[in-house]
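== subunit A ==
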Amino acid sequence: MTGEMIAFFFLALTAIAGGVLLINLTNVVHMVVALIFTFIAIAGIYVTLSAEFVAVVQVLIYSGAITIIMLFGIMLTRHQEKEKKLPRLKVILTGLAIGLFFLIMYGKIKDLDFGQQNAELHIDNTKKIGIELYSHYVIPFELTSVLLLVALIGSIILAKRDDDEKEAKK
Partner candidate 1 sequence: MLQSSWLIPLFPLLSFILLLILRKSKSESTAWIGVLLTGISLVLSVGVWLAVWQGDFIKVEGTWFQIGERAITMGYEVNPLNALMLVIVSLVSFLVHLYSKGYMHGDERFPVFFAYLGLFSFAMLGLVLSPNLLQLYMFWELVGLGSFLLIGFYYFKPEAKAAAKKAFVMTRIGDVGLFIGMVLLFWQVGSFEYDEIFASVKNGDISSGMLTLTALCIFVGAIGKSGQLPLHTWLPDAMEGPTPVSALIHAATMVAAGVYLVAAMYPLFQASETALTVVAVVGGVTAIFAASIGLMQKDIKRVLAYSTVSQLGYMMLALGASGYVAGIFHLTTHAFFKALLFLAAGSVIHAVHTQNIEEMGGLWKKLRVTGPLFLIGALAISGVPLLSGFFSKDEILASTYADGKYGLFWLAVVAAFMTAFYMFRLFFLVFTGKPRGDQSGVHESPGVMTLPMIVLGVLAVVAGYLNTTWFGTFLSDYLARGPVELPHAEHHGPGWIPIVATAASLLGIALAYLIYRRGALSRDWMTRSLPGLSDVIYNKWYVDEGYDATFVKGTKGLSKLGILFDKYVVDGLVAAVVSGVQGLSKIGSRLQNGQVQSYGTFAIFGIVILLLIVALTGGYFS
Partner candidate 2 sequence: MNTYLLSILIFSPLLGVLVLLFTPSHDEKSIKWIGILGTLLPLGTALVTLSAFQMSGEGLQLAEKFQWVSYEVFQSKGDVSYPIFYEVGVNGLSMVLILLTSVVSVLAAIASFSIKKDWKSYFILFFLLEIGMLGVFAAQNLFLFFIFFEITLIPMFFLIGRWGYLEKEKAAYSFLIYNGVGSAILLIAFVTMFMKTGTMNFEQLAYTFSLPQSELNQLNITKNFKMGMLIALLVAFAVKLPVAPLHSWMVRVHVQAPPPIVMIHSGILLKIGAYGLIVFGAGLFPDQFKSLAFVIGLFGVINLLYGAFLAITQRDVKRVLAYSSVSHMGIVLIGLASVNEAGMTGAVFQVVSHGLISALLFFLVGVLYERAGSSNLKDFGGVAKKMPIFAGVMLAGGLASLGLPGMSGFISEFMAFLGLFEKMPVLAAIGTLGLILTAVYVLRAVLAITFGAEKELPNARDLSSTERIPAFILLAAILFIGIYPAWLSDMLRPTLDVILLGLGG
């Protein structure tokens, strides 16, 4: 067993553990924190897959940005600390469907192997990505900027406090 293998197992376990905690914890904040572990572990997984740049982005965006805005979201809204369970039957049914889904997929991906791999992926990873983004994928890239702009404006107009509301408070 190579060190890479061990690292993978450790990271995978962390990621899954974070997920399991997300399901089982009752405190909302704890759930988010548990998920941070998962996100970071996934970043580690990316590293093992020679995707350093993606790993960094993962840490920045998921473990950083998204988790934090989610925490903000939790703080901004009043919520029960202890989450009540949903009706049991519903949970079981959902679990059953997802379990089946898992089993069906599992059976076919467990021996998926193309026997090929790209060994040079980590060389100049970031640079290559940059070049690709600005040449081959320039159109979706530019489109993404529009998308982010939309998200920005949208979030502002939706979440902004009304002026009249403020006046009313005064």
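Selection criteria: all candidates are chains of the complex that A comes from, given by their letters.
We take it that a residue touches a chain if its C-beta (ideal position, glycine included) is under 8 Å from a C-beta of that chain, and two chains touch if they have at least 3 such contacts; residues count from 1.
Fair warning: this is a prediction, and the values are worked out from it, not measured in the lab.
When the candidates 1 or 2 are screened for touch with subunit A in this complex, the one that qualifies is 1.
Of all the residues in subunit A, the ones that touch candidate 1 in their complex are 86, 90, 93-94, 97-98, 100-101, 104, 107-108.
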